[in-house]
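What you see is the complex with one protein chain gone and the rest in place.
Here is chain A:
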Amino acid sequence: MANYSTNEFKGGLKVMLDGDPCSIVENELVKPGKGQAFNRVKLRNLMTGRVGERTFKSGDSLEGADVMDLEMEYLYTDGDMWHFMKTDGSFEQYAVEKKALGDTIKWLKEQVPYTLTLWNDKAISVTPPNFIELEVVETDPGLKGDTAQGGSKPATLSSGAVVRVPLFINQGEVLKIDTRSGEYVSRA
């Protein structure tokens, strides 16, 4: 991979730091009145998802990380690995470890496209679509007529996620959920 100098550190650039692939979040030039310039850089560790800050001497460089995002459909799990397939018509499949799935494990649905982040061709994280439609598999019976007033109850969805839903929702209904907040949006 190419090396990138601090002045090429742009948001989204993928670099290697301490052996882990990272994505640059922010890069700010810091310079005392006279003297050495530094870059204060915010990076997201793509293995852990954690954002940290590091300082570099201006002009220092980091090795680029072979990281790319690909859209893939979820196929199935064999209990050990979770299998996805490219949506580009190549039928190429990738097996993903539980660790790389992270919280996305509760938003999995077959044939839905996810964004897989690959590092050296190995999946290191999976991002669900912002909105997903899932069926309610378990909730208290709905209260008829209560369509406008507030109040909520827990509902278990087909993917295993538990979300707060309005009281009028019944078992078997399909709901639109915002995966970023984990909140109910509407009936699908």
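The definition used in the following text is that a residue touches a chain if its C-beta (ideal position, glycine included) is under 8 Å from a C-beta of that chain, and two chains touch if they have at least 3 such contacts; residues count from 1.
FYI, contacts and distances are computed from a predicted model.
Participant: Per UniProt, what's the omitted chain called: "Dihydroorotase", "phosphoenolpyruvate--glycerone phosphotransferase", "Translation elongation factor P Lys34:lysine transferase" or "ABC transporter permease"?
Facilitator: "Translation elongation factor P Lys34:lysine transferase"
Participant: Touching the absent chain in the whole complex: find that residue among A:P32, A:G89 or A:G150.
Facilitator: Final answer for the missing-chain contact: A:P32.
Participant: Tell me, which residues in chain A touch the chain that this view leaves out?
Facilitator: Considering the whole complex, chain A reaches the absent chain at 7, 17-18, 27-38, 40, 53-60.
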